[in-house]
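Handing you a structure now.
One protein chain omitted, others in place.
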Amino acid sequence: MNRFLWSVGIGVFIFIYAPLLVVVLYSFHDSRIIAWPLQLGTFQWYGVLFQDRGMLDAVAASLKLAALAVVISLGVGVPGAFLLDRHEFPGKTLFQRLVLMPLILPGIITGVSLLTFFTFIGLPLSSGFPAIPGWPVVLGHGTALVSVVVTQVFARLQRLDRFQEEASMDLYANGWWTFWHVTLPNIRTALLGAALLVFTLSLDEIAVTFFLIGRQNTIPLQIWGLLRRGITPEVNAISTLIFLVSVIVIVVWARLMHDPEGANA
Amino acid sequence: MTDSLVELRSLTKRFGDFVAIDDVSLHIGAGEFLTLLGASGSGKTTTLRMIAGFEQPTAGEIWMDGRPIHFLPPYKRNINTVFQNYALFPHMSVWDNVSYGLRMRHVAKPEITERVGQVLEMVHLEQLARRAPRQLSGGQQQRVALARALVNRPKVLLLDEPLGALDLKLRKEMQLELKHLQTQVGITFVYVTHDQEEALTMSNRIALMRAGRIEQLGSPQDIYDRPATRYVADFIGETNLLPARVASPVPAGSGRVTLIVDGQPLLAPAPASATSAGQEVWLSVRPEGMSLVNGATPGDHNVLDGTVEEGIYAGSLTKLRLRLKDGATLVLHLGPSDHAVPVGRTARVAWPVDHGVCLVG
Partner (left out) sequence: MTAGATWLDRFRSKPRVRTALAAALPVGWVTTFLFLPYLLLLLHSLWKLDDNQMIVHQWTLASYRRLFTTAVYPSTIWFSAKIAFSVTLLSLFLAFPLAYLLAFKVKRHKNLMYMAVIIPLWVSYLVRAYAWKIILGQEGILNGLLAQAGLIHRPLEFLLYSKWAVIIALTHIYTPFTLMPIYAVLEAIPNSLKEASQDLYAGRWNTFRHVILPLSLPGVLAGCTFAFVLSMGDFIAPQLLGGNDSALMVSNVVVSLFGVAYNWPLGAAVSVVMLVIVVSLLTLANRLERRFNYRGETAAARKTDALAAIATEARA
């Protein structure tokens, strides 16, 4: 029985990883046609990648979008988490449900809703500064990812030792000072973790972006475009890079999560 | 001596390089209430778990009823356990919890109904049979755990600090209830606790464990009145441990030995091991065995003088602390009718020679 369990378990593990491995290996595949057998031995696709103007623009756009998403989601999410943790008010349950909707519902529903909203109020998809993605997609990302921040920070707040704040105020520090110097450092890793999560999720976001994007493309949409025109091995290269970045991010995130109130954060 | 039901033969258990149990041998008799007493880390729980089957011994054997059982999994041993945190199945009612063992052994339904009903009555929980564990108080959960084990009529019942989570009053009640239950049902109880009062109250025999070994095995009186080592004397009850030196050695176990305590020659029953002149030993005297002397010293008593440092009122008694000439401290108990001695005055303390215990280690 034990052996059966182990073989199934390992099988599943392989099932989870093999496809990723395939993509990584094929990014070094020495042929334009992506077929079996695998011919390892070239970096050319990475070269093609770095000369692909469209892709590089998409990378820039994605990064800017992700950064803005982090700012918005933290700016709205942290107060939201505090609100849920410390206050009671009529409609609190509705607020809670609403905040969680983008996480729970398929992204397409949130995307479509936001599209109707922005169209309704007459905000064009490519409005905003030319250097950054349009307002709708920026606001859309930020809003959709507020939920992530709220859940992460809320969970941390629930475990917070309230007495530290009380001690601070007992010792004559006012509300703001206490918040900045006592509360905030204690939830620092949760904030960093949430920011990291939002950044990564924004980079990979497809559903909401699909409906709200203006003239620029993000990385996933750019890849999507390439895929629809037929596979080019360049896609393997960018996918491998994304994989690497994701692994690094999750390792950092895991470190943060297991190092409560970081000696090093 | 009762027939030995369970035998631990040279049991050793190692976790990595840590030796939790070090060559422990023990006979447990049928129908006896044996307590494994000790501080945390002494190995008492590990020993219990090995008897239950949750740990395998690194070396040594466990025999029950004339047959080796140490390689059997728990579900093949005729032994049941009452866990420290009760370990009640949260998704089953009280009834289903208690009947679990019987169901696993495919006992007939009518018999299950009868036996479960009986045992629930025994622990006064008949009314709560349909409840879920989380709806019960700590004391009630504890009784369900007990019932769940007892209903299987095991030869040996293991109890791992079952009263630890209860408040003081409930704990004292349950101690008596458990003791009565055990005498009533006649099952061998192996009980683990760190509470020495509990052990003294309930047990037929106590095995005091320390660092994986049995420090002393004996009846509660033996352990209390004649501790074998300093550790035992200190662990059980309160005692005065006076540093002493052997003046003239005597053969082991016979007569009395003369010790120099606080510069005075005193007598004590000879210890079990041989002594040599000038050997440094300890004299253990319990505070309740001592009394203040005004005037003549009663015969066959040891006497010491000291200065009163502090009197601590403790309800039914007052503890008086004295400092001896060589700096050692002595505590004795004064009853309500004894006269208190003001701090700073000298006082004379006496105790019957046979109340003292000379401890070598």
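As written, the chains take the letters A and B, and residue 1 is the first residue of each chain.
Simple rule for what comes next: a contact is a pair of C-beta atoms (placed from the backbone, for glycine too) under 8 Å apart; a residue touches a chain by one contact, two chains touch by 3 or more.
For clarity, every value in this text was computed on a predicted model and none was experimentally measured.
Trainee: Where does the absent chain make contact, in terms of the chains shown?
Mentor: A, B
Trainee: Of A:132, A:169 or A:206, which one is in contact with the hidden chain?
Mentor: The single option touching the absent chain is A:206.
Trainee: Touching the hidden chain in the complete assembly: which of A:49, A:66 or A:235 does that?
Mentor: A:235
Trainee: In the whole complex, not just what's shown, which of B:148, B:301 or B:333 touches the removed chain?
Mentor: Residue touching the absent chain, from the options given: B:148.
Trainee: Against the chain that's been left off, what residues of subunit B make contact? List them.
Mentor: Where subunit B meets the chain not shown: residues 52-54, 73-75, 79-81, 83-85, 87-91, 100-101, 104-105, 132, 134, 148-149, 152.
Trainee: In the complete complex, which positions of subunit A touch the hidden chain?
Mentor: 1-2, 5-6, 8-9, 12-13, 15-20, 22-23, 26, 33-38, 75-77, 79-80, 82-83, 86-89, 95, 98-110, 112-117, 120, 139-140, 143, 146-148, 151-152, 154-155, 158, 197, 200-201, 203-204, 206-207, 210-211, 220, 223-224, 227, 231, 235, 239, 242-243, 246-247, 249-251, 254, 258
One rule holds in what follows: only the chains that are shown with their structure count from here on.
Trainee: I'd like to verify one number: the distance from the centre of subunit A to the centre of subunit B, where each centre is the average of its C-alpha atoms, in whole angstrom.
Mentor: Here the centre of subunit B sits 59 Å away from the centre of subunit A.
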